[in-house]
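Report on one structure; see the data block that follows.
Shown here: the complex without one of its protein chains, the others still in place.
Letters A, B and C mark the chains as written, and numbering starts fresh at 1 in each.
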Amino acid sequence: MSLRSCRNVTVLEVAPVGQLKRPDEFFEIRLAMPDWDGWKPGQFIMIRPTSWDLDMLWARPFSISAADDESLTIFIQKVGRGTARIASLKAGDEVAVWGPLGNSFAVEPQTPTLLLAGGIGIAPFRGYVEQHPHPENIRLFLAHRLPLDCYPYELLSRRVDSRCMIEEQPCDLDRIIASMREQIAEYAARDGLILACGPTPFMRTVKAFAAELGARAQVSLENRMACGVGACLGCVTRDGDGHHAQVCTKGPVFWSDKVEL
Amino acid sequence: MSLRSCRNVTVLEVAPVGQLKRPDEFFEIRLAMPDWDGWKPGQFIMIRPTSWDLDMLWARPFSISAADDESLTIFIQKVGRGTARIASLKAGDEVAVWGPLGNSFAVEPQTPTLLLAGGIGIAPFRGYVEQHPHPENIRLFLAHRLPLDCYPYELLSRRVDSRCMIEEQPCDLDRIIASMREQIAEYAARDGLILACGPTPFMRTVKAFAAELGARAQVSLENRMACGVGACLGCVTRDGDGHHAQVCTKGPVFWSDKVEL
Amino acid sequence: MDMNVTFGGLSLKNPVMTASGTFGFGLEFAPYGDLRKLGGIVVKGLSLKPREGNPMPRIAETPCGMLNAIGIQNPGVEHFVTKALPSLPWRDVAIVANLYACDAREFGELAGVLSGEEGVAALEVNVSCPNVKEGGIAFGQDPAQIARVTESVKKRAGNKPVMVKLSPNVTDIAVCARAAADGGADSLSLINTLSGMAVDIRRRRPRIANVIAGLSGPAIKPVALRCVHQAVRAVDIPVVGIGGISCAEDALEFILVGAHAVQVGTANFLRPDFSFRLVDEIEALLGEIGAKSLEEFRGSLELPL
Partner (left out) sequence: MDMNVTFGGLSLKNPVMTASGTFGFGLEFAPYGDLRKLGGIVVKGLSLKPREGNPMPRIAETPCGMLNAIGIQNPGVEHFVTKALPSLPWRDVAIVANLYACDAREFGELAGVLSGEEGVAALEVNVSCPNVKEGGIAFGQDPAQIARVTESVKKRAGNKPVMVKLSPNVTDIAVCARAAADGGADSLSLINTLSGMAVDIRRRRPRIANVIAGLSGPAIKPVALRCVHQAVRAVDIPVVGIGGISCAEDALEFILVGAHAVQVGTANFLRPDFSFRLVDEIEALLGEIGAKSLEEFRGSLELPL
């Protein structure tokens, strides 16, 4: 596990994504790189702008999407008050960042690997694909609701085999689920590795098909978090033994048969 | 009394005052003029930026310094959290403004009138001088701690006889008090009108000398306010009869012999 | 959407009332909205004799809240009845008189004075003022006293409905709610302020002359919701929710746990037109969240088994 820290870092850039069709909903944020030893895809950070007063106490968790020597990139969707305020940060603003937090996705360079992303769940896969030694063994499947250019899909599709399906009408969901079942079956048959990130219902689907079809799958969970460091016990989920485990430290990534959803 | 309203208005301009010597402490703020019938010098407004969340509940009271058809000008000194946040507003931001509130200074066009301002207490006198039909009957005395260019003094000194004294060392205060006593005595002898605005100790001094020397004086009070409309009873002061009177509606201007300080 | 609510002898055109002590006698807010737009106005606490209230300072800002120790400054019930009430649009908005006294007999007398006033729609009994030293605390925190005061007011109130306002500064709010119901209350309103304090480390002094003061505002909303939830389950009479309401969503939270109406206090200081705007905002939000009617929504909280 890499060394963790809490630092005030500067916002380098806040860029709207997919602005033409959905202005003002998705943002790519680059932060000055804290003094980390390293990080792994699947890990996340907690962010709290230093300008926030006490009205909103908690930091917000975001997957690490990419990082280099100078900067750390996250990809956020505005869904509520906190994300709205983070999206309105400007270059030069200061945020407290702690991380890298949590565990990470399994990496099996030689194994056919299927990435299942539900919407913004694509965020950690950017780093996964970029760091993977054999991207030719990876396939990405993105199920999305908003126009494709809202997601960092193109970037990934240049590196790995990528597919996507949009959910616009109720019947689309059935097709998406059918496709997911098919692909999970395919990777189960190849003894592949399946990694999933997205909203909870999406994770439930993956878990159910993986169980049914005998696939090896990991799911990344998004539980409400206060501390991000395993102390408050607010983010727990039931693990394979039925015990409450902290998603922030025992997760966010769990083998699908070792977690209750 | 002019018609009061509560409106969301736009900030037109936020300009630091006296920036060369004391950057970042005094600001002149111009707001789009609400739909008022009129206003009188000595009256004030309550301001609460619409962007404020609930961390800080109350609006802040400020004297109306000037106004024309398009805009309303206030003059503020950063002293705490609220004024700091108001000073960091930008043109285009929206603030809730209610007013004009409270009573106003006596205007006796033919009477020799002495304006006693303690620091930022000069704010309402700008409007007073500008609206007065006989500025030649007015003298302004400003006691100040910070460099003169932090205050709208020059503007006023172009219109009326103006004097000022700076308080830099403890002994300065004695000289200021002596000068105030002298001037109050002078205006008492001429049956003049004395209007004072400044911090509470300043008002106490004026009240004491006016009583001793038999001068007709009004003092403007700055009590902590929550509602500004006379409802919460948080801003009261004892009036001449020893009853608790709301500074926001029965004041902020009181005859010095009709208020306990 | 039909916003009318009828409960506990009151009939309001919408569930938005203003809370005692935060809306004066109502007239202070007339420049900022049409008073007749409100469901009801609860006036500043009234006592038999005029009261000067507590010394200054009386108020302080706190995180998401405020402290007050006004001490029920008021010109006395007589003044209210002769000077303020006639100017209020009482035919078009329910005017609720808030009663403050220091013993059951005095409460009864107050009720007697107001029982004959056509302009008064109901009496709210403040058994909970935590600000005032002379017995305020003991009252609202002792179920037996709550019952006694309620009975005393009820006896002299004629046909005026009686709403008893409860203090949250108790070990068990359900017991207090039942005491008021047993005493004959037509409805309950809660919560009054939480007992709190603030100090200035530089001057080494309390920020409020009375030292202990009442905490109100958004900070206390979770406590208020919990109290209303418990009161609604403890008694059969209707409950009015108060505490920290600062937007339409907050108001609907109280209605969701079962309140018939709400009172807006500290939020009137956010801007003086707050309560007027809230009426429309609640109606819009009810539609937005798919409620069929106010009545359908009220108390529809689903609890885990």
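Note that contacts are C-beta pairs under 8 Å (C-beta built on N, C-alpha and C of every residue); 3 or more make two chains touch, one makes a residue touch a chain.
Bear in mind the structure is a predicted one, so any value in this text is a computation, not a measurement.
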Neighbouring shown chains of the undisplayed chain, as defined at the top: A, B, C
Absent-chain contact - pick from C:K44, C:K160, C:R178 or C:K221: C:K221
Which residue of A:L57, A:A91, A:A189 or A:A211 touches the chain not shown here: A:L57
Contact with the hidden chain (one of C:L27, C:L46, C:C64 or C:L294): C:C64
In chain B, positions touching the absent partner: 54-55
Positions on chain C where the hidden chain makes contact: 55, 62-65, 67, 141, 169-172, 194-199, 201-202, 204-206, 209, 211-213, 215, 218-223, 225-226, 229, 244, 246, 249, 252-253, 256-257, 285, 289, 300-304
Residue numbers in chain A that touch the chain omitted from display: 3-6, 48, 54-59, 96, 98, 223-224, 226-237, 243-244, 249
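Methods note: only the chains that are shown with their structure count from here on.
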Chain whose Cα centroid lies nearest the overall Cα centroid: C
Chain located farthest away, centre of chain C as origin (C-alpha): A
Chain centre separation (chain B, chain C; CA means) in Å: 36
Centroid spacing, where centroids are CA-atom means, of chain A and chain C in whole angstrom: 47
Distance between the centres, which are taken as Cα means, of chain B and chain A, whole angstrom: 55
Residues of chain B engaged with two or more neighbouring chains: 54-56
Multi-partner residues of chain C (each touching 2 or more other chains): 63-64
